[in-house]
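Note that this complex is displayed minus one protein chain, with the remaining chains in position.
Let's look at chain A:
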């Protein structure tokens, strides 16, 4: 039995998208009333929930406080039911720590930490269903949550994954495409300036193809930005209606 054909001769992927098309994105902000900021995003079948607390006093040791900036603290957790087979350890395993670190790097670059010295901003991301592109979904959810909390940022941080199959760069990989074993990279972008907040790749890719894949990921991130922008505007409009403006 032959494996799944990732890219057909006519240019269609397993789920019917073309090479550069994104999956369906649905997002909501302000899902939890008790947190300072929260957001829920669905990218295809990948569902991520982000919650933001802050800026507030440093918890724990006061010595960790930075005199001129805020401390950004990220924690990543994936639910035990998020993958096909039930996972045993939701917290503290290697992958969660690494993801937390990557998210922290991403958001330290985007949040204007200078405005809140000696304080702490907590970002908690929980993946409810993982179907490829979990890092991207987490970053997008966290962006919306930070915006919901009212913490000033340089720009949206929009992320997307990209891969390379048969000489074509694919954007927004699903689990099937990731599991196929080809090269894949994750890109977090600040769309207005085109600056890269984080670029991560853990595979082998010929340097001649890097430009093409990077271009595809950047284009896809900008498309994600369009969607997130619309979500934020809609949320603000709803909120202002409720306030009776």
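Going forward, a contact is a pair of C-beta atoms (placed from the backbone, for glycine too) under 8 Å apart; a residue touches a chain by one contact, two chains touch by 3 or more; residues count from 1.
FYI, contacts and distances are computed from a predicted model.
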>> For the chain not present in this complex, what protein name does its UniProt entry give, out of "NUP43 protein", "Protein DIS3 homolog", "Sorting nexin-2" or "WD repeat-containing protein 24"?
In response: "Protein DIS3 homolog"
>> If I consider the whole complex, including the chain that's not displayed, which of A:45, A:75, A:105 or A:119 touches that chain?
In response: A:45
>> Take the complete complex as the reference. Which residues in chain A touch the chain that isn't displayed?
In response: 1-2, 5, 8-12, 14-18, 23-24, 44-45, 84-85, 131, 174, 176
